[in-house]
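As you look at this complex, bear in mind that one protein chain is not there, while each of the others sits in place.
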């Protein structure tokens, strides 16, 4: 498919590097940047037929079927509305909006226009993540109780991120959007997020927004989706997820510990590792950065979905839910209370409550724990249903 | 030194195994258990000169200089008071009390009696932890911003833990006491803990107390001490700590990933790994469990301190502070709000506030971030002090 | 490009899964299998236009530009000759031949016919490997001294591997071909392999070939390329590489420890992990198996090279050199001596010898070691050039 790329910065280059590699069939046809030099250089670097400083021109380019939005957060809404107006399919980088209100406007615009709205949440497309979700959906971890998604690094690379008006916030909006959607996928996207408790602080940088935050999202089934985001981390880019279920556990490390370890004195002159904070000593590169971050699988899903008329794994609706959760997080960080997730448009399950997981041992007792001791005996911890008394009972191995 | 051991269960055995190994000079002289069989068997197993079902008798045994309390939580206060009454030095297992009130009573009793009060917080004595704290105190991580201590496993082994009255709570009191004190050590014990926000739930077990909780402790200098505790984890015993400072990061794994990995089909009959949830497939034993959990270094510090007349690293006062923090956590889990840490007796720094970490770039600007680009250029992100505007500036490598 | 696939087994499916995924533009057009059912099923599974039991028909199919050989080892030569005869480009799975003689015949056939001969050595295309080689070529590790490549698992999945006549050997030919070429890439492909010492044994399986072998390949510059191959490993598929250079070290783990860890009780019914030896307990899946094994990057290089008229990274000539080294390994395992690598056709550097790495400290001494002591003093270990005497010398920090 032929694509218009809106934006020519870091993420636009990452997207284009991915799309133009590995003999993929979709290509960027025109790039838009408000800065002529940037547009021209981008077009030259990637051998694009066209570039422009007029967003409408790019969006309405006759050969373009799909528009990718790789602009700063405060320009997403305008760009999406332009695409919807032009009847062009649109893939928008994360976060969808600076808040749920913006996201809802965008969601409604694409739905009304009948165009495809893909949410470019790359970290929900890393191969490790996709396989984990598939395995969890198959039951390998039982009921999910808790998830933790962590993204931390020393801070973003462009000025607008650090400007609360343009980005919509600090580490919460920048990194939390990933973490929240990762949690939703593990817990189940049809499970309603109810409320959020969030701590946030500006610990290091001279900015108005938070550079460090931790939040808990409570879901209707009792599960907790924890996020940890920071622009104050030292040591590279820390991308880790954890999931706890009644039958198992998953730990993912997507960047700093992926089976690639090297030590160098730094005397050699060679290229070493991306995003590292040093170029000597022990370093932890990744093999193929785009792959580890989910870009190739994300675009494959998007274009396959578009062609086959199905929804992609990550939609504008998902972007909207994420924004609603982050709104609650930002509010909670101020009010210092659990704040409800306001979802005027909820499309998942309703009326769900935390299931009763209590297991009976016999008519009179619940089973608290069963444990095999080193000598082979089985130890049971039981609770009397009527009296609440807790007792232990050992069944000898020979019984 | 000659020791009276109060209690004959799991933890009493762990303590005795440690003390009677590695040609150490301190020995258990008498064991007390309210159950005659248990006392007798314990004495026989360890070749002790004496055993008794009378706690006072054990405490007042003329040859005994030090008493170790390895009893369920609800019996700590009575035992400590007995020791203080007898003028015997006392080492008490964790948590000190079921709440700060009990802990304060115990603290005051030993201080009034002029006896030694050692708090057996083993996880603050693991060799990895001791070296980390020393390195942090030396400045290797700069100012500490955040710590996370996590302890999670499938649940404790004895009935009384599951009974809220006896234990004082669930996973928070059982595991949180470790995690909170780990955070205090990393952040600095003289930094006042101000307030706690805690989520807790009973997700799996048919009990009254929580089997899963996550809490944030906010300190006077702005640092956050996070704890994650659970009796619902599957996969063994998960013991991990993390620290983030302005100049560095520490990650500790104390049990499941310590450089010992094995796979077994399970066809062999051999002993494999402690605390694992399976005995085939990939298993992760530790070399010397007592050592990895901090017992030998803990007792060395306790007895060395006693002999030399100094305080141990972990005192009854520390136990009291931990209990006060956990009280706030339990209350917060109910009220769903940040709850203040009530410390009637605070002995650390007062009046501390989060330092201003803002760095000036020049008279007009703060420095937000300095980054070296792949081409050697240096990119600066600056904030105008007066206007608040954020700009970026690239200094070419050749400048 | 349009492709004929020769073979319909495990590896043919892996290749096709890779090529037909991720919106890649090259497609399989026809499949050949001597078994009609297998050919038909393969064509149906992948929606191919054509299938046949006649190899010549597949090779000569008018729409086919490239042939991929995914046949058992003993059929490579015949298939390559067919392609050369038909003037079709050819990509052949590893090992190229069962021995250097077969490989040389194939090499000469494609060169004489002027067709492209790509050697499908996937493990030299894993993203981790490609980045490592690039970094090493840039100098990050200094001069390479030693490499180790290890591939071990419980044994292959098809009968013909276990039949020495068909496969050309056991673990050495099956797995050693990967390991030897990995070593060549790290050390430098233009550095001549001189001789091999190899131990091999049939330790577990009732077969004629070896199921376990360890070999050392000595190169003209003094570097050693070690390989460890086994069909007797328990625990999954062990794929690890190590490199030591004068300025650094690289450790790669390509399968069992890649940042994806999970524990499952096995009570859930979900899909868990490929190639694992169990489906409960701790498991170590990989995110995208084809990617981790190098297939996508391999085919990208092959087709890009073909289109642009350059050589791929792995050529038939490389396959020939690998076979020559393995011939020496198999002979050495029998003679129990270092055996020369016989290369009638050597295209790399000649006359190279191990460089003299001796560093002078002053006119009279070589420098053996320089070490900074904990107190800041510098300790030097020197060797007198004339007398050979070794001395140590401490330069105080304040000097």
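Annotations
Read from first to last, the chains carry the letters A, B and C; within each, the first residue is number 1.
By our rule, a contact is a pair of C-beta atoms (placed from the backbone, for glycine too) under 8 Å apart; a residue touches a chain by one contact, two chains touch by 3 or more.
Just so you know, these numbers come straight off a predicted model, no measurement behind them.
Only one of B:62, B:138 or B:376 touches the chain withheld from this view, namely B:138.
Note that of C:146, C:260 or C:295, the residue touching the chain absent from this view is C:146.
Listed residues C:216, C:239, C:302 or C:343: the one in touch with the omitted chain is C:216.
Against the chain not shown here, chain A presents residues 234-236, 263-265, 277-278, 280-284. For chain C, the residues in touch with the chain missing from this view are 145-146, 152, 154-155, 157-160, 162-163, 197, 199, 201, 203-208, 212, 214, 216, 218, 222, 224, 226, 230, 232-235, 238, 244-249, 336-338, 354, 357-359, 366-369, 371, 379, 381, 383, 388-392. Panel shows chain B; residues 21-26, 126-132, 134-142, 245, 247-254, 257-272, 285-288, 291, 296-297, 299-300, 303-304 of it touch the chain omitted from the view.
Here is the rule we go by: only the chains that are shown with their structure count from here on.
Ranked by how close its C-alpha mean sits to the mean of all protein C-alpha atoms, the top chain is A. Distance between chain A and chain C, defined via averaged C-alpha coordinates, is recorded as 36 Å. As a whole-number value, the distance joining the C-alpha centres of chain A and chain B reads 33 Å. Residue positions 263-265 of chain C are each in touch with at least two other chains.
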